[in-house]
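A protein chain is absent from this complex, but the other protein chains hold their places.
Now for chain A:
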């Protein structure tokens, strides 16, 4: 009796163990089977009508969120958002602004901006898009209780953090004229490009008719942002599986010509698989900057017959940041610049698909100072400078390298070797980005390397060097530079601005608080069946509604 009882319990437990495991897999298989049924259905319908036009774009990091007013500074999120959200203006590769939600953005005094909306603009649920949505979006995003990635502190009525004060319910810099016209007043006159880049191309809108009743401090966790179905863009949200893919489908209610493609997937895959999947046709293009094809695959890529391969313009450089507190002698910083064989990195690692610059601003920027004499590779001069500066050869520099970007890590290895050759000892410490940034912020480093963001607006590159910027992690301070940085940010006359920024770049070149190592020309690969689209550094989706597939 006892043994049979034992046997029963034993079996029960064993069954329980199996069930525990099976219950999830059973769940899986049941959804699988419904999905399978779905697939056969759609297969039938598509077979009956025309084949769906689908483009799949490969990226290597998953967007954490699809929140259009808080992209968390994440490049992957920024890649996906413009597919389903239109901004007032868009931008093309020649840095020209194109009308989107706004027909025009005009100013006569560089301080008062008049924006006329496209009167036909409407949300994908057919509700009209009006200045009421603009007002709702701005008041919501600038509410101090709402986390937002908008940086609009230049608008009159915001505080230094670019937010409204607690309890403030109106934005004095925003005047609604009528349903399709509004005015924005800035605190001081600014270059219209700042307004156009930071406001007109980076602000996406949220629908007032969907979100008007949500309490501000609960906005972020509102289900709308997990499934933003009501947006205004050429495509609309269909599905978001974090770490797998984002699926968007054509918005048939689009206020501009309706998209020719039926569907776009943005698929997350490891960088090493990009080439293979381009080859098999699983993806039709890569994406910049989150779907970078390793430059080591350049030759392989060129040899593939079904692809069009191109390289982008120079992108934001990998910068070597000096801790200007611990390496406070400019001669040492210059010696380091002479010691580095950056051309070797460009020729060998990047197979020529990059260029050497010294400053933070990429060479295709409107305000790039072309007259600056670049540092050359001259180890003897480096040694001489070190001698002059009385460099202690027993000293070891801490060089913090973020793990992840293989080619940047390899470039760092070359830098270390270069420095050893002139008698500077370097200890490399590799960290994940979060850890690295914390150490850098605390000043626990001598050298570090990473890339910043890509901007059209030059002041965004220079704000780092301002002495009173709390985020000035390089601890650089030069009153003269501070003056030019402030002047440049508010100067609205392009000619004067050029002059200011030329001088500023010369100062930064002489002081050398940072040194750029390389500015990569990124590989753009797109299948030759895609018409009208290709990966771009900026504005890749400005004409996404015109993209099409060749029908054979």
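The working rule: a contact is a pair of C-beta atoms (placed from the backbone, for glycine too) under 8 Å apart; a residue touches a chain by one contact, two chains touch by 3 or more; residues count from 1.
Just so we're on the same page, contacts and distances are computed from a predicted model.
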Missing subunit (named according to UniProt) among the choices "Energy-coupling factor transport system substrate-specific component", "ABC transporter permease", "Sarcosine oxidase subunit delta" or "5'-nucleotidase": "ABC transporter permease"
Option touching the unshown chain, where A:394, A:434 or A:551 are the choices: A:434
Sole residue of A:104, A:221, A:306 or A:376 that reaches the chain not shown, by the stated touch rule: A:221
Residue of A:64, A:352 or A:494 touching the missing chain in the full complex: A:64
Option from A:54, A:372 or A:428 whose C-beta touches the chain left out: A:54
Residues in chain A touching the chain absent from view: 6-7, 9-10, 13-14, 16-17, 20-21, 24-25, 27-29, 32-33, 35-36, 38-39, 42, 52, 54, 56, 62, 64-65, 67, 72-73, 144-145, 147, 151, 153, 159-163, 217, 220-221, 225-226, 241-245, 247, 263, 265, 267-270, 273, 276-277, 280, 282, 432-439, 441, 450, 452-453, 460, 463-464, 469-473
